[in-house]
Every structure is written in structure tokens, then in C-alpha cells.
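Have a look at the structure that comes next, please.
Every protein chain but one is kept in place in this view of the complex.
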Amino acid sequence: MAYTKRLDDRQNDELRPMSAKAGVIPNADGSASFIAGKTTAIVAVYGPRELFPKFKQNPKKGLLRCHYAMMPFSGSGERIRPGTSRRAQEISMVMEHALLPVIDLKEFPNSVVDVYIQLPQTDAGTRCAAISAASIALADAGIPMKDMISSVAVGQVDGTIVADLSYGEESYPGIVSDIPIAMTHNTKQVTLLQMDGEITKEDLSKALEVAKPAMDKVYEVQMKALKDKFSVENKK
Amino acid sequence: MIVNQTTIKELAGKKMRIDGRKFTEYRTPITVETNISWTAEGSARVQLGETVVMAGVKLSLEKPYNDTPDQGGIMINAELTPLSSSEYESGPPGIKAIELSRVTDRGIREAKAIDMKQLCVVPGEKAWFVIIDIVTINDAGNLFDVAGLATLAALKAARFPVVDEETGAIDYKKKTDKPLPLTKEPLPVTVYKINGNLLVDPTAEEEKVYDARLTVATDEKGTISAMQKGGEAPLSTDEISQMMDMAQEKATFLRGVLDK
Partner (left out) sequence: MSELLKKEREIVIPGEILAKGMDFLPGENSYRENDNIYSKALGLVYVSGRVIKITPLSGPYIPMVGDRVIGRVTDITMTGWRINTGIAYSGILNVKDATTRFIKKGEDLSKIIAIGDYVIVMITQVTSQRLIDFSMRDPGLKKITGGRVIKINSHKVPRIIGKQASMVTLLREKTGCDITVGQNGRVWIRGTPEGELKAARAIKRIEERSHESGLTKSMETFLGGAQ
């Protein structure tokens, strides 16, 4: 049985309904929420601020730190114990690497920019939603950035290449591959690439091509969130 | 800011507040949004001024405690996330988060707001346990009241998940339309004493200068189910009486917001 019709009736290259908002956390220096289907990421940026302990300071540039966390009630199964996990630590690290290529912290030696992520509900694609939200929040915080980073997963479900897999698709019976990707907007350089499942080299190349227009759709939502926050028309 | 803290105290002496509110006036907007998380059995987002808190309920089937074999249980946990304020750090909960979760817990538990016996499925073997997680999104003051409101809203919105009759496994992706056995609706209100004056709903700056505070949880009949005095200064019995009156009055106000 081939996967010809998607579980939620989307086109193969169609993303889940997305929305984003900048400036959702007044205490933070920059913030954003990003919703993709039933996954919600909330991100706050604090900094550049003084970095402790001092031995971690870099006199040449500021440090970027990501802190990914799922709320205890955000998993589709049992409650998740609060506190960090190996998974959360790994995602935090790959998020840093996904964002760093466009972030310029030369003007802020010895400082740190902290990016805090909380997810109130999840349905696959949490790291992608987190990265897309973090990119908005960093721009909102006025951090110098060469470009935006957009992120979405692509993959193959039982022989069909699709964009933005849902949890139902990730756990579809049959051969499935899930490939979270992040790219710079202008040059489509890949800054996050992970994959689990099974895929041939040829199909991977096809999936990467599907990813590019998918990123542009995410980018439109990110751009709108930032421009909406600062547009005069939006003020009451 | 020390200069503002001095000003807040001076203004309190003149029956004024730095943001122009009355002592008994809550900030605006005040909104309660439920079902903000499909993965929780019940959830809510509460905003009060710039303070935002989310709460989510998860249900699980566990073996009852030995001393209460015919009852389920509840647990309330609060996280003061570094996302919500530059004053919080990553890591295990500090004393402020512990106090917040315990005071919220007592308000619900001691009122017997949830009928624990109705949570029992098979005595001595299986009962529902209710776990409420409170997560701060933006702390701009008065977390006790906002967390209490979010907790009650999430509990009211909660629906039991489907349980497979043969295997006994919970299908968290499917919900029944059965709500939790809520018998009462207790809400905490915290009254703060600043420079000899009593007020509610402090901002983050006002919270830095209070002398004492009293959290009072009351249900819709005015019955008190939990109290907590905080702060270093003592309170007179007259002040406590006044604070309880204010708390009951304001709990009615907050209940009105919840029922909107």
C-alpha cells in the first residue's frame, strides 16, 4: 500500500497551518511564538548580558545559548517529568548550531545571549518550530543577523516525499524517514540536518529540493510576525 | 529600582500606587483562555496585566496510597521558568517555586475541591491521579493569584481520556466528555501590606517592597481552605481580618472572570 493520500488530506508539499507572533513576552529582550499545526513553541531571548561563570567568556565575541524545554503536559502520552533530559540537551545544541551561522555577536565580547524555548503542546516538528520561533525572537531582540533561519521537516512516508510531517506520519506503519532541516533564507544553506528512519540517497536529494520552497513558506510567516509588531496600522 | 521602591512606599502612605490603581483594583487585561494545549487533559492560559501563566492537567492511572486505598490523588508543581523573567535561572525549583506550588496545592486539596473517592477505579488497585503543572510565561507580579486562577481553569476544562476496556491502557489522544469530579471552586487571593497599607495584585516592583503578605484561598461560599503568610514583617489580628475580607471579595471578582 503506497502512501498516496496524506492522513490530514494535505498536498505532499503543503505545510500544516502556521502562525507566528513577535513580542509575546514583555520581560524578554525579544520573543516570539510559532504555531505549526498542533505544535506550539514560545521563545524568549535575554541578552546580550553578562556571562557567568567568567571562564566561559569569550573576549572576541558573545556566546549564544539555547535552552529547549517541553512543558510537562505537552507530550501526547504521559506527563513528562520537569527538568532537562538528554533529548532536550541535544536539541538545544543543534539549535545553537542552526542559528549561529547568521548571528553576529562580535560587538558583544564576553557576553551571552540566552534563548529559552517552552512548548505547551507538541505534535512532531518541535525543534523546527523552536528554531523558526527563535529566529523571529532574535531579530525582535535586535541581535545583528545576516539573514533569517527558517526550519521545517521533510521526509518520506511509505515511498512518498512529503513536507512537514505530522506525528501520525512519523509513526506511519511502513518505511518512514523524518528529516528536520533549517536553512538560511537567501542562499538556502543548510544549518540543521538530522534524519531518522530509512531513505535512499536519491530520495534524500529530492527531499532537500522539496525543503527549499517549504522554507520560503515558513519565512513568509516569520517576516509577517516581525513587520506586524512594528507596523503603525497595528497599534490601537 | 531603589528610587521606585522608595516612591512606592511613600505613595502607599498617601493611598496611592505608582501605576495609578486603587488598592483593591486588579490590573487589566484579565483573561482566561482554556484548551490551549491539546496534549493536556485540561489546560489554561491566564493573563493579568503583563503577567502570563499557563497550567496543564495530566491524568494517569496509579495504585492508590496504602492509607487511602479508595481514593485517587493530586499533585501540583510550579516552574518559574527563565523564559518568564531574567531573575529566574535554569535548574531545579527554588524555594519561590516550591512555595507557589504548595500554596496552590493546599488551596485545592484542603478544600476537597476534587472528590478523591470518585477518582478511584478499583479500590486498592487503580485510581486516577491528577497532576497539574504551572508554567510561568511572563512574571510581572502576583503569581499566587494568577497561578491559582490558571489551575482552577485547567481543572474545570479537564476531560478524562479514553481507557481501553480490555487492556486498561489510556489512549491520551482521545478524550471522553467526562469532567473531573470538582465539588468546589477555591481561588487564592493575596493581600500585600506595604508601608502600613493593604493592597491586592502587586506589580513586580511592588512585590519587591512589601512588608508582609497573606494568601487566602476561599471557595464560592466564602469558606477558607488555605492560608499562607509571607514576608518578614508581622501582621496584627485586625489586619488579618481586613485581609480576609479583601480576599473573599476579590475571589468573587476573580470567579466572575473565570465564569465569563
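In order of appearance the chains are A and B, and numbering begins at 1 in each one.
The rule is simple: a contact is a pair of C-beta atoms (placed from the backbone, for glycine too) under 8 Å apart; a residue touches a chain by one contact, two chains touch by 3 or more.
Note that the structure is a prediction, hence the values are computed from the model and not measured.
Remark: the omitted chain is touched by one listed residue; of A:Asn12, A:Ser111 or A:Gln194 this is A:Ser111. For the chain missing from the display, the contacting residue among A:Ile143, A:Ala163, A:Leu192 or A:Val218 is A:Ile143, taking the whole complex into account.
Where subunit B meets the omitted chain, the residues involved are 1-4, 6-7, 11, 14, 16, 18-20. For subunit A, the residues touching the absent chain in the complete assembly are 29-30, 47-51, 59, 62, 102, 104, 107-112, 139-148, 184-186, 222-223, 226-227, 230-232, 235.
Here, only the chains that are shown with their structure count from here on.
Spacing of subunit A relative to subunit B, judged by their CA centroids, is 31 angstrom. Across the complex, subunit B meets subunit A through its residues 36-41, 43, 50, 52, 54, 56-58, 60, 77, 79, 81-86, 90, 92-93, 131, 133, 135, 137-140, 172-173.
Every residue of subunit A that touches subunit B in the complex is listed here, in rising order: 24-28, 38, 40, 42-44, 46, 49, 67, 69, 71-79, 82-84, 114, 116-118, 120-123.
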